[in-house]
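All protein chains of the complex are present and in place, except for one that has been dropped.
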Amino acid sequence: MICSRPTACVIAAILLAWTAGCGSGEEHTGYVGRARPPDRPLLRIAQGGDPAGLDPTRYSDQPSWRVARLLFEGLLAFTSEGRTTAGVADGWSSNSEATIFTFQLRPEAQWSDGRPVTAEDFVFAWRRVLDPKFGAETAEGLYIIKGARQINSGKADPHSLGVRALTERVLEVELEHPDPEFPIRTALPSFFPLPPEHVAARYLDWPGGLDPVCNGPFVLDRWLPDDRLIVRRSETYWNREAIELESVVLFPLADPNTTINLYRAGEIDWTTANTIPMDQARELLRRGAPEVHVSSVYATYYLELNTVREPTNDPRVRRALELTVPRESIAEGIYGMGHRPSRVLVSTNLPDWTAPEVPAGDSETARRLLAEAGYPGGDGLQPLVYLYNAGGPHGAVAEFLQGAWQQQLGVRLELIPMDFASMEERGRRGDFHLLRSSWLADLPAPVEFLAVFQAGNPNNLTGWEDREYDRLLEQARHVLDPGERNRLLRTAEERLLNDAPIIPILHYATVQLIKPYVEGLTPNPLDVIGWAGLRVNLEWRPPR
Amino acid sequence: MSLSRAGSSGITPLNALLLIIVIGGAVAAVFGPQLLPSQLAGGIEPLALPPGAGHLLGTDSLGRDMLARLLEGMRTTLFVGLAATLLALVIGTLYGAAAGLAGPRADETMMRGVDVALALPFMLLVILLVSLFGRSMLLLFVALGLVAWLPLARVARAGVHNLREEPYLEAARMMGGSRVYVLRAHLFPQLGAPLAVYATWMLPVVMMQEAFLSFLGLGVAPPRASWGTLIADGVARIETAPWILLSAGGSLALWLIALHLAGERLARQLNVHRTTGALERTTAAGEPDGGEVTA
Partner (left out) sequence: MAAATVKLLRRRLLAALPTLFAVITITFIIVRAAPGGPFRDEKAVPEAVRANIEARYGLDEPLAVQYVKFWRNLLTGSLGPSFQHPERSALGVLVGGAVPSLILGVAAALVALLLGLGGGTLAALRPRTSPPVSAVALIALAIPVFVLGPLLIRLFALELGWLPAALWGSPRHLVLPALTLGLPVGGALVRFWRTVLTESLDAPECIAARARGLSDLEVVRLHAAPRSLPLLLNYMAPMVAALVTGSVVVEKIFAVPGMGRYFVDSALARDYPIVIGATLIYAVALLVVHTMADLAHARLDPRLHREHNR
C-alpha cells in the first residue's frame, strides 16, 4: 500500500500547473490581461458591493451613490475630473452673507416620463429626507438648511424648512449659517430631486421598483441583486447628446481577487477605487502598467486615543506614541500606492489649504515624554488595548505599530480585531485605549474633517473636548473670506494636534484599473465621475 | 476487506512516514517556536521575500520568516484542534451517555436539543461568540468544540442503546451497580474504541474549520498565527508571493492527509467501521467531512 508515489505525482502535477501560470505574458505586452474593447459602447464596472437600494436620497454607501449619479442629477453635477458643473440648475446666486441661495433650473431638464423637473421636486425630496418618519441615514447632510435639524428631530413641521419654490423654475434656499460653498453640496445624492407624483403614494418606500422615473443621464434597465445592475442611456436627459455610452453594467464584486481576475479576463473595463488586491496593485504600479491609475483622495487614516482613561488621558503619553509611529513603513510598506504618511488630520491635498506645523520630536523626545509621565521605558504600563475592525490591511498596521512601540518605547499593545458593529459599540462605551479610525470627506473643505472633533459629534470617541476649538470652528463658519476662514481652521487643527487625542497616520489614495480603450475617465480625489464625454473606443486595438 | 486488512500489520514504509509526520510535526509545533522565534522586520519595507538564503521558506507579508511563522501557526492550529476535539469528546460522551441511560422521554427531549443545535448555522454561532468575547485561542476551540460534540453525542447514545440490552449489563445492574458504576465500569470502556476512532476523524475536520474561520477573518488575533491565518494571507497574495500559500497550504494538506490515514489505520486496528453499530447513525447526523462547506 505505497500511497506516497501517486500522491507525490499529483502534488507535482498541481504545482507544475500552477507555476506554469506564474510566468504570464503580461510583462511583455504591458497590458493587464486581455485588452479588447466590447462590441458596443458599453462600460462594465466592478464595484465593491451591491447598492443598498435605488432611492438616491436615502443611502450613503459608495455603490448606492454611484447608481444614484447614473440615474439622477442634482442642481449641480460633477465633471469627470471631479469638479462641479451645472446640473439641473443652469445658474445660481446668493445674498452677500451667503445665507440665501437662488437656483435657476434649466427648462430642458426633464424626468424620464417627459415632465420637466421643477423647483417643487426639490422641495418635496428634501422635506422627505428630513421627515423623521422616513428615517433616512443621510438626513444630517441637509442640516445646513434652515430649520432642518428641528424638523428631523420631530420638533418642527416639514413645511417650515427653509426651501421655497419661488416659481416652477426658481428655487430659494435659506441656510442655518453662511456657506459660500453651499452649491457644491447640492451635487451630493442626498440633495437630488424626486418626482412627487410617483413617490408620494408610497412615501416611505421607494416605489420605483424596476422602472423608477428618474432625471439622470441613464435609466434603469434591470437589477439582478448580487449579480449585476444594468442601466441604459436616457432618451430624455437634457444633455443626452454628450452621453456616448449606450449602457453601463455594475458588478458587485466583494472579492478583490475575483475583481482582478475578471479584469484580466476582459470582462471588466474599470475597477473602482481599491477593489483589487493591494499587493497586485503595487506590483503593477512598480511595473509601470499604464492601466493603473492612482489618485489621492480626501481621506485620512488615524487612531483615536481614549483621553478619559489611564494612561492615554496623559497628553505626554499620547504625544510619545504619536512621535514614534513608523508612518513611512506603513504608508510605503503596507499600502504603498500613493498613500502619503502624515501627522495631520485634514488631508493636505485640499485646494488652497496649508497644513499646520506639528511639534517636532524624535524617539528620544518620545522616551523623555513617557518618562515624564511616569512610565520610563514603558515600566508600569499595562498593555494598551487597541481595537480595530478586522479585514484589509488594518491587522498588518496594528501588528506593525505593536512592534514599533514595543521596540521604541517599551509600550505593549493588546490587539483586538473585531467586526465593525462590535468595535463601534465598544468604542462608544470607552472600553479601549486606541481605536482605528478613518475619515473620508464628501466635499473638498477642511471643516469636513475638523467638525468630527467638535463637541457632540458622534464620530468622536476619544472623549476629547475643547471649547476654544469649538469656538474657532463656529467662528470660521461665519467668515466668508476663504483666506481668513482657513487661518481660523488651521489654528483649530493646531490645537487639536498639540493635544493629540488622535494620531494621524496617512492620507489615503485610490488605485483603479482602467482598460486602455476607455476614454475620458479620470480618477479624482472625490471619487466621483461625470458621465458626459466618457466613451469606449470600439476601434481601439493594441499597437503592434 | 481482505485487502484492507493486509496493510494494517507491521510497520510499512507508509506507516513509518505517517508516524514521522505526525510525531515530528507535533514536536516541531511544541518546540519550534522557541528555537526559531518569528520577528518583525526592522526595516522600512516589510516585504514578502521569496525563499532563499536566510529564509528557507521566504518571509510572510510583514517580512517575518515563513518557517518560524509556520511553526507558530502549527502550534496554534494543533492546540485548537486537540483542545476542541477533547472538549467535544467530553461533552458529547457525557451528554450522549446520559441521554442513552435516561428514560425514553428525557432521551427524546435531549436528542431534540441536539437536532435544534445542529440546525443552527455554525457560522452564526461563531460570529456571535467572537463579537461577544473577542478573538482568542480559547474562544476558537470552545466554539469549534461546541459544534463538534453534537454528532458525538449521537455516537455515545447509540452505543449506550446497543449495549444496554447486553446481558452482562443487565447482570451488573441486578447485582446492584448504580448507573454511574455501570457507566464507568462497562459503558465507557466499550465506547472507547469508536470514540477514539471518531476523534481521529474529527481532528482534521476541526483543523480545517479553524482554517476556514481564519480565512473569513474570524480566527486568532494577531500577532498570533495559525495555519488558517497564514493560508488566508497566502490566498490574498497568491500572485505576488505564492510561497506563502504553498508552504502554509502544503503543510496543512500534508498533515490532514497523514491524520486521515492514521485514523483509517487506527479504525482497522481497533476493528471499528464506519458502517458498524454505533457509528452508523452518526454519519447521518453530520459526518463532519462536509463541515468546511457548511455555512
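Read from first to last, the chains carry the letters A and B; within each, the first residue is number 1.
Note that in this section a contact is a pair of C-beta atoms (placed from the backbone, for glycine too) under 8 Å apart; a residue touches a chain by one contact, two chains touch by 3 or more.
What you are looking at is a predicted structure, and each value in this text was computed from that prediction instead of being measured.
Student: Of A:Glu81, A:Glu120, A:Glu140 or A:Glu168, which one is in contact with the hidden chain?
Tutor: A:Glu140
Student: Just name the one of B:Leu47, B:Ala211, B:Ala225 or B:Ala241 that touches the chain not displayed here.
Tutor: B:Ala211
Student: Which one, A:Thr85, A:Ser153, A:Thr167 or A:Gln382, makes contact with the chain that was left out?
Tutor: Considering the complete complex, A:Ser153 is the one touching the chain left out.
Student: Counting contacts across the full complex, list the positions on subunit A that touch the omitted chain.
Tutor: With respect to the unshown chain, the touching residues of subunit A are 1-3, 6-7, 10-11, 14, 17-18, 20-21, 24, 33, 50, 52-55, 58, 60-61, 132-137, 139-140, 143, 149, 152-154, 204-206, 224-227, 251, 253-255, 257-258, 261-262, 264-265, 267, 419-426, 438, 440, 458-459.
Student: List every residue of subunit B that touches the chain not included in the displayed model.
Tutor: So the residues of subunit B touching the missing chain come out as 1, 3-4, 108, 111-112, 115-116, 118-121, 123-125, 127-128, 131-132, 204, 208, 211-212, 215-216, 231-232, 235, 238, 245, 249, 252-254, 256-257, 260-261, 264, 273-275, 280-281, 283-287, 289-290, 292-295.
Keep this in mind: only the chains that are shown with their structure count from here on.
Student: How big is the gap, in whole Å, between where the Cα atoms of subunit A centre and where those of subunit B centre?
Tutor: 43
Student: Touching residues of subunit B toward subunit A in the complex: what are they?
Tutor: Touch residues, subunit B against subunit A: 6-7, 12-14, 17, 40, 42-48, 61-62, 127, 130-132, 134-135, 217-218, 221-223, 235-242, 246, 257, 261.
Student: Residue numbers of subunit A touching subunit B in their complex, please.
Tutor: Per the stated touch rule, the residues are 1-4, 7, 15, 18-19, 22, 256-257, 277, 279-280, 282-283, 328-329, 332-334, 390-391, 395-396, 398-400, 402-403, 407, 415-419, 421-422.
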